[in-house]
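Okay, so here's the structure we're looking at.
Note that one protein chain is taken out, while the other chains of the complex remain in position.
Note that the chains are named A and B in the order they appear, and that numbering of residues resets to 1 at the start of each chain.
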Amino acid sequence: MTVLLEIKNLWKDFGGFVATRDVSFDLEEGERHAIIGPNGAGKTTFFNLITGHMAPSKGTVKFRGRDITGMPPHKVVKLGLARSFQRINIFPRMTLFENVQVALMSREGQSTNMFKLCFDLHVEETYELLETVHLREAAHETAGELAYGKQKQLELAIALAEKPDVLLLDEPTAGMSPSETNEAIRLIDRITKERGLTLLFTEHDMGVVFGISDRISVLHHGEIIARGLPDEVRNDPDVRRIYLGEAADDAA
Amino acid sequence: MTAPLTAFGKVACLVILLALLALPVIGSDYLIDIGTEMLIFALFALSLNLIIGYSGNVSFGHAAYFAIGGYVNAILLTTYGWPLLPAFVTGVLAATLTAAVVAYFCTRLTDIYFAMLTLAFSMLVWAIAFKWRSVTHGDDGFVGVTVPALLDDRMRFYYFTVIIVVASIAVLWVITHSAFGRSLVAVRENLGRAGFIGIHTRRMRWQAFVVAGFFAGVAGALFGMLIKGMYVESAFWTQSAQVLIMTLLGGIYSFFGPIIGAAVLFMLERLTNEYTEYWPTVLGVILLVILLFLPDGLVGLGKRLTAKAKGKDKTEGAT
Partner (left out) sequence: MIDLIRDLSPGLATLLTNPQFAFIQLMNSISQGMNLFIIAAGLSLIFGVLKVINFAHGVFYMFGAYVMYSVSQEFGAPFWLGALAAAGALGLIALLIERTLFRQIYEAEHLMQLLLTFAIVLIMGDVAKIIWGTDQYSVSYPASMSGATDLGVTFYPTYRLMLCLIGPVILILLYWFAERTRWGRMTRAATQDREMLAALGVNVPVIYTSVFVIGSMLAGFGGALASPFSSPVPGMDATLIVDCFVIVIVGGLGSLWGSFVGALLYGLVFNFGSVIFPNAQDIFAFMLLLIVLLIRPWGLFGKPEAGGH
């Protein structure tokens, strides 16, 4: 197995508060890896450090052997790392079609081209991507007016438009109803398999986590306290004490 | 705002173009003068909207580039006796280059800080125009601009303006409907997300600012020749505010909005001045009405009314 993402001794502190503490982590090609941990464990910060939204205080992030520590987001994504966000993060006053199309234009390096009219660019691929996330019919509706679950699906389509090797999903089912969650999981499962994507995701819904991940890492107070196959993590005494108790409360 | 022209839009453009060409035949000298000036301000407002409506930043110093285009062209024509073409091109290039430098710094910032920095730079331009008396004649104004004989005629200058402005509008239409234009709207809509689909957002905002500076320079150069003079007021922040109001009145979420805004405001000003000296109050009240009741401008209002007439419930949409 090749290691796609190699993180060594990553630290991040915000004026004394340590959000990420000496995290080392490998993501292998083709695996589906979940990061779990209670609220405030530092999951989103960890993602932001990988994708260049924040610069780490110490440590390195390598992607395919290349050092990408502190590289700005727009360059990171060009290397093949796409992500979705915990909060809805789309282009609200544009149509769904346009939302996906701008991502395709960016991938093809056309964003700064002032004299190429946009009407005929990537029309088929845009519709295909919308079809993939079941939004083909809504292509010309305004994105900001969609239902929450559909906006999440649109996010996925935007991320896929970058043709990434690695997909980072930050709580892909946050705020969804149980039926929406099920549908979203089936969608993610299908897409990652079909496209052979490596998946790194954070999630609070334990059903989702154990359902689709190959490996799990547990983040607590900014530190990775356990990692391994789902069953190993499930039976880890530290995890049981710190995390699953809280998860059981959540479920109740 | 990046959608293709509808059939109605195409017909409307054609009709307006024909009306512009026919104006001197049916109109008086007074109408021709008004038409020329209106066209110039339409271009000025349209150029500003590239920054406001498309890239989502408020420039409070757009008059600087208008003034630079106007002054450089006027000075080269008059003081140095340059022919029209090099003088005009140099004027526009001077505006563009200044915009490129200013934008380099301004695009490091967003929101209110961006607005304040554009204002600061424009006031520097104003101060230079004001104090560099030997070249600009300061607050006496740079009067008596030598307009080339070919254009020193009301009707010829009108047609010259029509050609330049219509061509500029066409180029701006292509730019705003290009891959760049649509991506720029994405930058406006969500700067962070745009960055993470790989768009170099700062470069995009810089590019928009430079193009806007270019066309403001074109408008300024035309203006200096029309009124045969340049005055420091053209660089003052109140001029920047005026063009901002034009843009806003027409509607920033539509390509043609600023043109309509410029035309309407310009005519209102002329009409008001016939009856009262209190044009600023009228302008202030118009502004209040836009802010409190017409956030998407006249074009937005028009769309809402048509939507209502058609019995649709959608209020948002894009030209």
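Here is the rule we use: contacts are C-beta pairs under 8 Å (C-beta built on N, C-alpha and C of every residue); 3 or more make two chains touch, one makes a residue touch a chain.
What you see is a predicted model; the values in this text were computed from it and never measured.
Student: Omitted chain: which shown chains does it touch?
Tutor: B
Student: Give the residue, chosen from B:I112, B:V135 or B:L305, that touches the chain omitted from the document.
Tutor: Checking each option in B:I112, B:V135 or B:L305, the one touching the absent chain turns out to be B:I112.
Student: From the listed residues B:L20, B:A241, B:V264 or B:A307, report the one that touches the chain absent from this view.
Tutor: Counting the whole complex, the residue in contact with the absent chain is B:A241.
Student: Which of B:V15, B:A127 or B:L305 touches the chain that is not shown?
Tutor: Answering carefully, the residue with contact to the hidden chain is B:A127.
Student: Out of B:M1, B:L23, B:L39 or B:V58, which touches the unshown chain?
Tutor: Spelled out, the listed residue whose C-beta touches the missing chain is B:V58.
Student: Can you list, in ascending order, the subunit B residues touching the missing chain?
Tutor: Residues 52, 58, 60, 105, 108-113, 115-117, 119-121, 123-124, 127-128, 130-131, 133, 191-192, 201-202, 236-238, 241, 244-245, 248, 278, 280-281, 283-285, 287-288, 290-292, 295 of subunit B touch the chain that is not shown.
Following the convention adopted for this analysis, only the chains that are shown with their structure count from here on.
Student: Using mean CA coordinates as chain centres, what's the subunit A-subunit B distance in Å?
Tutor: Centre-to-centre distance between subunit A and subunit B: 42 Å.
Student: For the complex, give me every residue of subunit A touching subunit B.
Tutor: Touching subunit B: residues 51, 53, 72-75, 77-78, 82-83, 85, 89-94, 98-99, 101-103, 105-107, 110-119, 121, 142, 145, 158, 161-162 of subunit A.
Student: Which residues of subunit B touch subunit A once you look at their complex with the stated criterion?
Tutor: 2, 4, 174-175, 177-183, 185-186, 189-190, 192-201, 203-204, 207, 211, 253, 316, 318
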